[in-house]
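Here the complex is missing one protein chain, while the rest keep their positions.
So, chain A:
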């Protein structure tokens, strides 16, 4: 029978296809390796170069495989000397950095002064297109390696000089006393020789000087890390390694956590937060992180930037019921803003519970008065733009608008979804926003400077509101030059008070990081960057 024969062939072809694809995998198992923590991960957006990683998934790995000159205490965010023996300066502009002797990368090569200098020069050079290049912008000679227009005229920054094997000096473009404390940011990580000699190999399996080393990395699937045998710092891992598993959907990760297939999940789906404590038998922590959210105004637009409008902006701020929104929408995973920073800084670091004062408190009557005094909302109506593709911003933007509308008794505010994050950011950076928009800020290092200077300084890198105030700029540079920490913080706070007066942006709340874990592991916490503190985790 002709038909039957052909049918057999079709079935045969399917069978061959099945076996052929069967060879592709099937050998790996999901079972837990003894002593290894299985943790949630997302696919990093960029290659894992330190100066090129600006999002949490890449950051999580860098946090484990690099030890910087300074590191931050996960409990109180204080910077302490890690790979540096000392960082000294007499004028707060030129710093002498001594690297601890005997430190090694996970491939056994030594960490020297040039490991840092070469890495920083690489990060700053325009043609390497490192996304964090601007972190080196206050080093002398940055404008030659990273000009605003055209090709670089130098390959290395003149402000970096290697003195001897373990010593180098850094000259900044202006005084910045707290600069050493910013060195815990991973863009400042040292790089081994192999990074420059065999770049592709390094990218496939990054080598660092931190508590962990990468043993295998399958892009888009998982990364296996084990303790780095050469690491001698104080973050010595208490487990036998970490397996980072890539998930596309946090709901799946949550199901895996419940089913005992995952140990640490630091991105809990919003819909599960109300019952996560019950599901996990109390194995859940909600800790403050250095992330805050705000409502920024386009001050380059006449409608919002005219003088007198600061009263309207203050009025809108007072029409937002932060307490109810953080409780009802966010289930307590956000804390209402009381200033322009975040609680992780601690009061010594510059966080304040009263700088914003009444302006950040809900007061409908006062709100109406202020808006009236300031000349009313332009056109009687405004929108709040947000990106609709990620982060479920719709819920809280609608809640903020409801709160404003209820307080003012008119339908003044409505949300304005923008399709993609890229489009949303483009509208902001090309100054096309004509109405308020959501703003989020994740700190790079736990210093008050990071919450003020990049955001509100004239022409600063992330000044999305186009705010400018010479008094503010002056106070910030005074604060940066001031060697005494307490005095410096006081100057920063003075500058912050100007922000409350001018209200270029309405502080809404600061974000907490949530982490849940299985009964296989214990001692799970998060650091101020909302990364789990992996080295402390113990496995049963």
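The definition used in the following text is that contacts are C-beta pairs under 8 Å (C-beta built on N, C-alpha and C of every residue); 3 or more make two chains touch, one makes a residue touch a chain; residues count from 1.
As a working rule, contacts and distances are computed from a predicted model.
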item	value
Name under which UniProt lists the unshown chain, selected from "ATP synthase epsilon chain", "Superoxide dismutase", "ABC transporter permease" or "Response regulator receiver domain-containing protein"	"ABC transporter permease"
Full-complex contact with the absent chain, from A:372, A:425, A:474 or A:501	A:425
Touch residues of chain A, complete complex, unshown partner	2-3, 6-7, 10, 14, 17-18, 21-22, 24-30, 43-47, 54-55, 126-127, 129-131, 133-134, 146-149, 203, 218-222, 246-249, 251-253, 255-256, 258-259, 261, 389-390, 419-423, 425-426, 428-429, 439-442, 454, 461-464
